Every structure is written in structure tokens, then in C-alpha cells.
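What you see is the complex with one protein chain gone and the rest in place.
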Amino acid sequence: MNVLDFARAFFVDSAHWHGYDGIPTRFAEHIGYCLEALAIAAAIGLPVGLLTGHTGRGGNALAFLATAGRALPSFGLLVLMFIWIGLGLLPVMIPLVVLAVPPILVTTYEAVRSVDPSPVDAARGMGMPEARVLFQVEVPVALPLILSGLRTAAVQIVSTATIAAYVSLGGLGRYIIDGLYQKDYEKVVGGATLVAGLALVTLALFWAVSRLAVSPGVRRSGRG
Amino acid sequence: MSGFFDLPSDLGQSWLGLVGLHLREALLPVLAGLLVSLPVAQLCVRFRWIYPPVLGIATVLYAIPSLAFFVVLIDYFGQSETTVMIPLALYSLVVLVPAIVDGVRSVPPETLAAAQAMGFGAVRRYFQVQLPLAVPAIIAGLRVATVSSISLVSVGMLIGNQGALGNMLYAAQTYGRPALAVNAVLTIGVLGMLADAALVLLRFLLTPWMPRKGAGR
Amino acid sequence: DNPLTGGKADGDSVVVGSNNFPESTLLADIYGEALKAKGIKVTYKPNIGSRETTYGLIKNGSLTVMPEFNGALLAHLDKKATPKTLEETQDAINAKLDSRLTLLDPAPAQSKDSVTVNAATAEKYHLTDKSSIADLKDIAGDLVIGGSPEFQARQQGLEGLKSVYGLEFKSFKALDTGGPLTLAALKKNAVQVADVFTTDPNITKEKFVVLQDPKNLFGFQNVQPLVRKGALPEKGVDALNAVSAKLDTKTLLELDTQVQAEKKDPLDVARAWLKSAGLG
Amino acid sequence: MIRIDAVTKRYPDGTVAVDRLSLEIPDRAITVLVGPSGCGKTTTLRMINRMVEPTEGSILLDGQDIRQQPVNTLRRSMGYVIQNAGLFPHRTILDNIATVPRLLGRSRRQARDRAAELMERVGLDTALAKRYPYQLSGGQQQRVGVARALAADPPVLLMDEPFSAVDPVVRKQLQDELLRIQEELGKTIVFVTHDIDEAIKLGTRVAVLRTGGRLAQYAAPAELLSAPADAFVEDFLGADRGIRRLSFFPSAGLELQTAPLVPADADAGTLAARATAAPYLLVTDPDGRPLGWSEPGRLTAGAVDRERLLDYGRPFVPGTDSLRAALDGAVLSPTGWAVAVDGEGRAVGVVSQQVIGEAIRAAHGRVAERAGEAAGR
Partner (left out) sequence: MIRIDAVTKRYPDGTVAVDRLSLEIPDRAITVLVGPSGCGKTTTLRMINRMVEPTEGSILLDGQDIRQQPVNTLRRSMGYVIQNAGLFPHRTILDNIATVPRLLGRSRRQARDRAAELMERVGLDTALAKRYPYQLSGGQQQRVGVARALAADPPVLLMDEPFSAVDPVVRKQLQDELLRIQEELGKTIVFVTHDIDEAIKLGTRVAVLRTGGRLAQYAAPAELLSAPADAFVEDFLGADRGIRRLSFFPSAGLELQTAPLVPADADAGTLAARATAAPYLLVTDPDGRPLGWSEPGRLTAGAVDRERLLDYGRPFVPGTDSLRAALDGAVLSPTGWAVAVDGEGRAVGVVSQQVIGEAIRAAHGRVAERAGEAAGR
């Protein structure tokens, strides 16, 4: 049996489509974890990134923090947080947020930093208050890059949220962990397929968002 | 057996031994990834149309949790380092290929035109101009790939003590010794940052030709 | 043998594996140290995972010796089997066991999976250590049961509880093999019922109540080394059988307590016991 | 009037970009700051709208220190145009231009109407309104930049090398348009360039700065050309100073001779009568447009061999063109005579290089007189 057969077997098994261990439940749980983690990470990363990018200060400290964030192992943090905090969602959210903040932070910072200085200069020159300079000039121009940072973070979260299953939470990781211990390849492959699928859906969503939110003027002039 | 660096016997290694093992399990895949990425990226530069599909495949692979890879690979490579390293190598591709492609593509067209006009053939142009100029981008990619590889190795613990420093996490749980988990997380974090610093230093040494302002990220 | 297995079962070295729970590691250390005492070269591969995984590994030669629990092993090999005696268990296993593998003598020590409820649940439903699993019949629908992920799919797990006792729990929560997750979940009442090893020192400590198993779902669970045929020299076989002979449930519980409650290193515990038993 | 009063700017790194600069910038005129790269032009300009704060000295706008009003109010009262226009890439042309009116609280509709009006004023097709900046050529972008700066009808316009990124042909167009707009709107414009030709063409007054941010000379372009303050300014003005200066001498007073004009179909009598009028005759076509010079002896009535006529150079339009154009026409033709034409290109007379030379000397005299008067006052 190859991987495709496992996947097919997993999806045609009707038992996998309902109940607390059914695909809809697990999928919803997974999306819930991801959205929550992404929201927290964005709530931390975006403002800090925008502010440091706008002022151009703190870039080095930020780079250090981001490297540190990337270097801390998500799985290790999960176990540590479980030991410290015990069962619950918090031990999962901490590593996911630590994982997702660096790409959001660094990309947002870089995105705002790398905005062509002349429109910004012009904006100041015409008497725009700093907040408007940031939100009406820098952010719209930096938006494609900012979104790409969020996208990277989102895909990483989608993939990494599977570790929630290790501390007995649900989500798509359940299939993978259970599959591992039960030696049930159908579950593992099925779960992995669902995760990859969700990642692709995430990519597509971000693509759609950037189509809608990014000004055609920036989209075309940016990458050509 | 309660000191910060005293490990339970079932880990079968000293702390230093685990550090060495961890580095090997994390760095070999990145090296392999780099060796694969270079030709793949060159193909992507040469034939623009293969870049999007290559990137798509890499992204899908990247989205598959490492544990899923492990489970499937155990059947072929057993409970071994190889099993842990293959997914890590695959993950590094998603970072390295675009980094190299962007690096090679960002070589100023006039520099390339100058090389062409001086009678550089395609091979010479690649090795003597494009590749050296892509070094900063490649190292930027390597930094991300290396750091995440170092942090990802720990998941290998789930398939039976194949997570190097990550194995301490299991011990921390079963023996109720949080210090071991702290040790593991910190050691892995510090290793990642040291590797990152080493790469920054490498970039510094390899690119005396770059304006020396700011440390970069 | 598959050269890619990465196992070190080559030539003279004996590879002793264990599952991912502390008792299994302790048993591996006991058997392994006993072999070492006889001058046999030993490599440990501890904490591998579930039986589903380790059985595959010993089959393909990555492992040489694996401490097993006979009833659980049988359930893995034959879900339908319902042996009444230790002999029947051994025969049933031998009938299904891979031809390259063999079982050595079983130890008197038993460490069973069990259906255990936490103190609150016991109080609420008036359950005592005299109560039976069958008593859960009416209330199972209100209870969440926890166990290792593999418990969900095993005969000696959810499947058996359903087919033998007719229990359908509200839901199953995947935890670990009687480890910290299970304890935490049971204590926090995240699950009301869980699979806990009968040798777990926490049972008394946390006032958990182990329910009786009148239909013998969890069968005999004698500690018994599973080995690859011909991979262990004669003196090794003798050494392991000698160990098993001296290992009873009380001893095992005591050793488990040293490791899990007193946080001693299993290897030290194993060596100390072997020495005291005159085997090391 | 903007009055820069003993202003010094020292950047944190110690660079003195502007050194005790004092300038009076008149209203409703174009004042150009010119000088080599790094001489502090941009810094000076940006101090006027407080994008850079002076280290010492003060800047007065209509007698009031610019630090007395809120910085954004000040900036909104000054249009700012920079190289490459600095357009907002994410906004359409119309919305780019409408930015400041919107900032000032005008409704979207009003702001857009105003923007459309301005597009026409700066010579942009309103069909471009919905485009994004990347869809425009460099010259068009620069026009948008000017329109945007004008949108709130600010009395002051600050322009920092606005045309230096476009090619010479477009640049000339943009300069001409700026002059036209200035004539129509009468803004106070401070214009930075490092191109002395541009400075002389556009400036009512030109301030030449030298490296280190010190003022070398501040004068009207004609005066700059005729009396550079020192060797630095003289060098900076380049070799063609004399001829370029002729741009400021009008050709209106030139005494044109009409006798040498003969139509191509002139009869023998006319030809004979004109033969002694001049060493050369200018043959014109039936509409009166010049065809070329000929020696009188070579002409025969009613049959002009156009091939044998001598080049008449580039004609000038008296009154509109300067003596520079007249002299250019004269030295371009082998005869040494320049041809004057009217707006439709019909020859209205000819003038010899010698007469042009006298006109130049006379113009010098007038300048000297005026200078004397000014000095006498």
C-alpha cells in the first residue's frame, strides 16, 4: 500500500467522519487553535513591527528576539509548559505564539523599513501626521510583505498545531499521534493530508486577501 | 541524579553527547538541503516556469508535520537518525531554494552584462559571479533553515529517543524533573543562536565586499 | 536483516528495547544489566513507543530483547483470544508469535492495565475497590475515559470494554501510557476513568480506585522477555530466566515506586536490586 | 516673503550642511538654490518646511517665525515636490493629487474635482486619472507631483531637483510648464537644482551655494552671468557665460532691414533695385517664408534654383526670442546675417551680426546704467 492508498482508506472510512474523533470535529479544533495562536501572535508582532519599522529604531534588538524565538524549540516549549502549567490550551498557545511572532515581527519591520522613502518623505512634506504616514502610506505599500509574514506564520502554525495532540488536546495532530502509537498508517497519512490541505487553503486565503486588500498600484509595481 | 546536567541513564548519553548528536542531526540535513537546493535553484533561475511548481511542492512538504514523516519513514529507515533527518532536509528546501533563487536573481543586470561582455561563459558566470554575489542571500536562508532545523530535531523524541536533546523532555516528564525540560529548551535555544551567530560571522568573512553598516538581521 | 534499520543488533551486541513508559524502561534495565553481569555486551534502545512499534522492530531485528507483558502481547497478536490460565496464554501467544521470536520464562510479577477512576468519581458513584468494571455500565455515557492513544484501538482497551463489558464512554481522551499526562488528567478530572498500571505507586497516593476485572479482559499480564531466536547466547537466556524467577509483583511495585515516586534512576534501581537478589 | 536668517544646520554626526546662511526669498517669484552635490541645498529647502530643524538661526515666513505655527499646518501651506515625484504607489493619480485637500478636510468629491482641475492645469490628460503611478512615464509622474503640491493652493512651493530624473527633452517641457504655471498662479517657489542651466532658465533669483553650505552669490541670473562673485561661481557657471547671458537681452530693439528680402518670383526690376541693398538677398516663397540667401548677381528673375541658395540658419522671432537666438542665427548662416520671422514663420527682416553686436553692447550699457542707478540709490 502506498501513501495514496492510505489516504483514500482514511477518507472513505465513514467512522472518520463523525463523533468527537471525526474529521469535522478535529478540523474545527485545529482551526480554532490556529486562529487563536495567529491572532495572539499578530496582536504582538504587528504593532511592534509597525512601530519599529516606522521609527527605524530597535532593529537589532528585534533581530535578536526573532532569532531567539526561532531558536526555541516549539516541542520543547510545549513539554516544558505542560510540566509547568499542566493540562490545558495555554501550554500549546505559548509555543505556537513564540513560533509565529518572529516571522510576523521581522517581516513587518522589514516591510515598513523597505518602503520607498520618497513617498514617505512626500507625505511628511505635505503635512501628514505620523500616524497617517504610517497607516495611509507605509502600511498600504508594505502590505504585500506584511501579509507574506502573516502567511508564513499561519502556515507554520497550521503545521505545528499538531503538537497539541501530544498533550492530549484535539486537532488534526490527534490522528498523527494516535496513528503513531496505534501503528495506523491510515490515520497518520490522513491526518498529514488534512494538515497539508489546510496549509494550502491558508495559502489560498492569503492570496485572496492580498488580491482584495493590496492596491493594484502596489501589486504591479512591486514584483512586476 | 538531580543536577542540571545529570541525565537519566535511559537517555544513553551525557549532556555533551546529546549536544553533539543534536548538532549532527540538525546540521547534516541542512547541508544536504543546501546541496540539493543549489542545482534546483539554478534550474529555477534558468527555466522560470519550474519555479512556481517547485515552490508549491516544497511548501506542501513543509506543511506536513515532521511526526507524520517520521511515522511513514520508520518503516524504511527504522528508528534512526536518518528517519529524523530526511524531513528536516526537506523542510530546509522551502527556505533555501527561494533564498538562492532570489539571491542569484538579484545580481545586478549590469554586472551580468559586464561578465557576459568580458567573455564569461555560462558556467564561469555562475560560479564566479552569480554564486558569490548570492552568498548573502544564501546565508540568510541558511540561518533560518539551520535555526529551525535545530529546534525541530527535538520532535524526534516521539519516535524513541531520536530527538537528541529533545529526549530530555521525555525524561523530564516521566521522572518529573522540570529542570531537564528547561535544560533542553535552553540548550536548544542557545545552540540555535550560536549557529546563527556562526553563520553571521561566516557571512562577514565571505563578503568583505559588502558595505559594513549595521549587523543585518 | 535490513541494513537500513539503524539498529545495532549486529554481531555480539544485544539490543534491549523498551516501551515509552517508565516501568518498561526499568524492566529493560533489569534484564539488560543481568545480561551484562554475564559478560554479554548490551545496547539499550529505551522509550521507543507503543507495542505496535516495538513488536515491528524486534521482528525486523532492530531489537534483540524486549520486556513484554504476556496478556498484552497476546491481545496485540490475537484480539479474539480469551485465555483462562497462564498456560493457555503462553500457548495462544506461541501460536501467533512470529517464527523468528520466542518468549522466555514469565515472571510472577504482573502489571496490568486497569480501569481506574479518580477519587471524586468513586465518591460520586459510590465505587470502591470491590466494584467491578461492569458497574460502570449505566454511567459510562457520562464519563470520559483516558488512556494511551493505542488504548483507543486495542482489544485490551476501548474495544474490549465495549465488546466484553458493553461500555460506551462519553468520549475518549488520548493521554499517555500511564504516565504524567494520565495522572494529571485523572487528578484534574479531565477524565474520570483512565487506564493506569496496577503497579503504579500513584494509585494509593491519589486515592484512585482500581475496578475489578471479573471477565478478565486484561488477562494475565506477567512480565516476560520477548527475544529473537538465536540472538541471545545460552548464558543470556539462563540469566534472564533467573531474573524472571525472582521478580514478583510486590518487588516490581517497590522498584516502580523507587523510580516513579522517589525519582531514582531506573538503571541504579535495577543494579541495586540485581545485586541484592544475587543476580548482578 | 521667506527670510532665512543666519541659519546653520549641523547634523548629529557633525556634518555642517548649512553654514550661517541668510537669504530673502521674494514672494511670487522662483528662487533657485544651486550648487555642487552635498552643498546643503536639500537641507536648506527642508528647513523651510521644518522637515529639518535648524541648529542655529531662524526662518521667518511673512515676518513670523515658522516655529510658531504647528508643523503640519505649516507644511500644508507649502507644496513639496521631489525627484521621482514621490507619488503614493497605492493610490490612483486622482487620489494622489487629492491627498492634501482630503487632509484639509475637504470631501472626497470636492477633493477629486479639484484634482481633475489640476491635472488639466499641469497638462495631464484626465484619462490618466484612474491609473496608478507605475503606469505613467517619468515626466507624467513629475507632473502629478506638481499637481499634488498645488492641490491645496499653497502660497509656497518647495521643489527639490524635481526634474533631474527625466530625460532632457521632457525636462525642457516640464521647465516650460513650470514657468507657465508660475505666470498663471504667481506662487512663491523655492527650487533646488544642481544644473546651472536650469537655474538660469527658471530662476528670478539664483542662490549659488558652495560645499560646506555657505552662500557664494545671490543674484538675478543675468547679474550672475555678467558678474560672478568669485572664481568658484565663475567656474560653476561654465564656459558659455557670455553667450548664455544674451538670453536676458531682448531682441525687440534690433533694427531689422527689409530691403534684402526678395520674393522668389520677383521680377527683374525688383531684383535690380535690390541688388545694391545688401551683399546678400534673402529669397522668400510666395507666403513670405525664407528660402535662403543668394548673392544678388546670381539671381535671375522668376527662376530660383533653390539648391543653390545658401542656408539661412535658424530664424529668430524679434521680441519673443533673445539676442542669443539672433546671434545664433547670424553665426549659423554663412552670410553672417540672421533672419527675423514673425510667429507664422514669415520673414520680417534680416539683421547683420554687426548690428547684433551693437545691440549687445547697447544692452550692456543699459545694464550698467541700471546697476549704477541701483548703486546710486
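Order of writing sets the labels: A, B, C and D. Residues in every chain begin at 1.
Just so we're on the same page, a residue touches a chain if its C-beta (ideal position, glycine included) is under 8 Å from a C-beta of that chain, and two chains touch if they have at least 3 such contacts.
Please read these numbers as outputs of a predicted model, since none were measured by experiment.
Chemist: With the missing chain put back, one of B:44, B:115, B:158 or B:181 would touch it. Which one?
Modeler: Spelled out, the listed residue whose C-beta touches the missing chain is B:115.
Chemist: Write down which of D:120, D:153, D:311 or D:344 is the residue touching the left-out chain.
Modeler: D:311
Chemist: By the contact criterion defined above, which parts of chain B meet the unshown chain? Give residue numbers in ascending order.
Modeler: On the chain B side, contact with the omitted chain comes from 108, 110-111, 113-121, 129, 132-133, 135, 207-211.
Chemist: Quickly run down the residues of chain D that touch the omitted chain.
Modeler: Against the left-out chain, chain D lists 36-37, 167-169, 194-195, 226-227, 239-243, 245-246, 311, 313-314, 324-325, 327-336, 353-354, 357-358, 360-361, 364-365, 368.
Basically, only the chains that are shown with their structure count from here on.
Chemist: In terms of C-beta pairs in contact, which of A-D and A-C ranks higher?
Modeler: Here the pair linked by more C-beta pairs in contact is A-D.
Chemist: I'd like to verify one number: the distance from the centre of chain A to the centre of chain C, where each centre is the average of its C-alpha atoms, in whole angstrom.
Modeler: Going by mean C-alpha positions, chain A sits 40 Å from chain C.
Chemist: Using mean CA coordinates as chain centres, what's the gap between chain B and chain D in Å?
Modeler: Centre separation, chain B to chain D: 61 Å.
Chemist: Which residues does chain B have that touch at least 2 chains other than itself?
Modeler: Chain B, residues with two or more chain partners: 157-159, 170, 173.
Chemist: For chain D, what residues touch not just one other chain but two or more?
Modeler: Residues: none.
Chemist: Looking at the whole structure, which two-chain pairs count as touching?
Modeler: A-B, A-C, A-D, B-C
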